[in-house]
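Single-structure report; data block below.
Yeah, one chain of the complex is gone here, protein chain that is, but the others are all in their spots.
Every chain is named by a letter (A and B) in the order it is written, and numbering of its residues begins at 1.
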Amino acid sequence: MMPVQPSPVDQTLPQSVSPIMRTVDLSLYYQDFQAVKKASLSIFPETVTAVIGPSGCGKSSYLRCFNRMNDFTPGTKIDGQVFLHDQNIYAPDVDPVALRRNIGMVFQKPNPFPKSIYHNVAWGPKINGMAGDMRARVERALKKSALWDEVKDKLTQSGLSLSGGQQQRLCIARTIAMEPDVILMDEPCSALDPISTGRIEDLIFELKKKYSIVIVTHNMQQAARISDFTVFMYQGDIVEYGPTERIFTNPEKKQTEDYIRGKFG
Amino acid sequence: MKSMLNRELPVHVFLIASTLVSVVVTVAIVFVLLQESAVFFRHVSVWDYLFGTKWTPLFKPQHFGFLPLLCGTLLIAFGSAIVAIPLGVLTAMYLSEYASEKAQSILKPLLEILSGIPTVVYGYFALSFVTPLLKLVFPSTQVFNAASGAIVVGVMVLPMVASLSDDAMRSVPQSLRNAGYALGATKAEVSSSVVFPAALSGILASFVLALSRAIGETMAVTLAAGATPNLTLNPLESIQTMTAYIVQLSLGDTPHGTLEYQTLFVIGVTLFFITLFMNILSEFILQKFRQKYD
Partner (left out) sequence: MTEPSLEEKALRQNLRVRHKKEKAFKFLCMMASAFSLLFLFSLFYNVISNGWSYVSWDFLTHFPSRFPHKAGIQSAIWGSVWLMGLTASLAIPIGVAASIYLEEFAPKHPLIKMVEVNISNLAGVPSVVYGLLGLTIFVRVLGLGRSVLSGALTMSLLVLPVIIIASREALKTVPDSMRYAALALGATKWQMVRDHVLPASIPGIMTGVILAMSRAIGETAPLLIVGAVGFVPFNPRGPMDEAFTVMPIQIYNWASRPQEAFHELAATGIMVLLVVLLAMNSIAIYLRHRFQRKNL
């Protein structure tokens, strides 16, 4: 079974680029309920892939398979494979702790630790034994998340003292500090006001120059604005997947078209 | 309308009066304790009481320095903290982060049983099991010793530390743990570096409450730790706590109006204010350092 490839008409990607992550016939079960049904997809390096679909379509559950966060929910079962750099992350000899160094996650509601801003960013690299000048690493990460100027004089203050938008950028900073290959984002802007949302979207645009990003969003305009590829899911199935421009201007499936036109969801 | 309210007047009076009982009790406690203490301090200086190193009110020459009793109480309190705090926190961590539903359903009732066992029973167990065991390991252990009392009091307050810390850790939102795991941390790292600091205010408050309870503990230490006021740091020696002294004196025949009788109340008022202070402190810790997760 070949994973779904983007349309050959697509000009944003040279043909010889191999995907950084792939799912092959991935199915996820919560006890008896099948939340994800044989999903096959490729994530390409230094791109943004948006996953859209109505509530309950399984997009967040699908995302959590990418860094094995579903392992923490009891009663979940996985069928199929997920490849990171051609290695199946669900193989029995894979250490999930090591895996999550390479795949970062930003959550729907900002969840900074009740520690100082500095330690929020430094904690991940510290426990993972990442060498080098920690101060420089923290500064780099905060600069890349467009937060440095706002917090450089108050690194010792609690992360919880920041506004909602700043907290989310802090969460992005601590993820970047780990230097991951892939960043997963689960509706990162849905708890934020429009201005903060805009700033984070700009940030994502910058970040994709270095990282591969998979973002789940219920906001179609956001997907259209910032992503290179879009995946439309419905009731656990990947209905359609391809370059964003094509999906939004010329969708192949009627269901996709209906969703984009707001006929349901 | 009015007649209905008038008919309910006796009920309302009863309800309010019942509530006022609690206020009257506090006033009465303070009044009774302070009154007898005031008489005492006409004969003994506060300085001699607070800083004297000998407590011999029942022998001639009489000394009224309360440091030996304080020392005994603190030996027990801190000794019990050494037992209850690490074990209590680790038990709480097991309950909230690692234990299955089944394990929880066994451990929690077990802790409740431990905390429901009367203190005389703990005192008896200290005498008949803990002290002989201590003697095996440390031959210099006396028949009555502080360590034995401290150990059983520690187990007595352990359930309090465990259950309050467990509540505190449970109230840390799961999203914080998820953030930790997503950064590639192990469960131990998330539990100790993320959950524990986040729950710290509740955990610390439980320590203070447990200490306060240990200070007020009476029968276990009366049976196990002894009746010799002793200014010492050696837990293997016999000591006397403030509470045990009160019991000892009450068992005897001390006539009202004597200095010895008044020592009951002086020690009582000291105890009252120490535990009051600690209870207020634990409330303060809870309020001041509680993390608000929106």
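For the reader, a short list of remarks on this structure follows.
Operating definition for what follows: a contact is a pair of C-beta atoms (placed from the backbone, for glycine too) under 8 Å apart; a residue touches a chain by one contact, two chains touch by 3 or more.
Owing to the predicted nature of the structure, the values given are computational and were not obtained by experimental measurement.
For the options B:44, B:134 or B:223, the residue in contact with the chain missing from this view is B:223. The omitted chain makes contact with just one of the residues B:119, B:171 or B:228: B:119. Touching residues on subunit A toward the chain that is not drawn are 95, 97-98, 127-129, 131. Interface residues of subunit B facing the missing partner chain: 4-5, 8, 11-12, 14-16, 18-19, 21-23, 25-26, 28-29, 32-33, 36, 86-87, 90-91, 93-95, 97-99, 107, 110-111, 113-114, 116-121, 123-125, 127-129, 155, 158-159, 162, 186-189, 191-192, 209, 212-213, 215-219, 222-223, 243, 246-247, 250-251, 256, 264-265, 268, 271-272, 275-276, 278-280, 283.
Everything below uses one rule, namely that only the chains that are shown with their structure count from here on.
Contact residues of subunit A toward subunit B in the complex are 67, 69, 72, 97-101, 104-105, 107, 109, 111-115, 123-124, 127-128, 160, 171, 174-175, 178. On the side of subunit B, the complex with subunit A involves touching residues 173, 175-176, 178-186, 189, 193-194, 197-198, 291-292.
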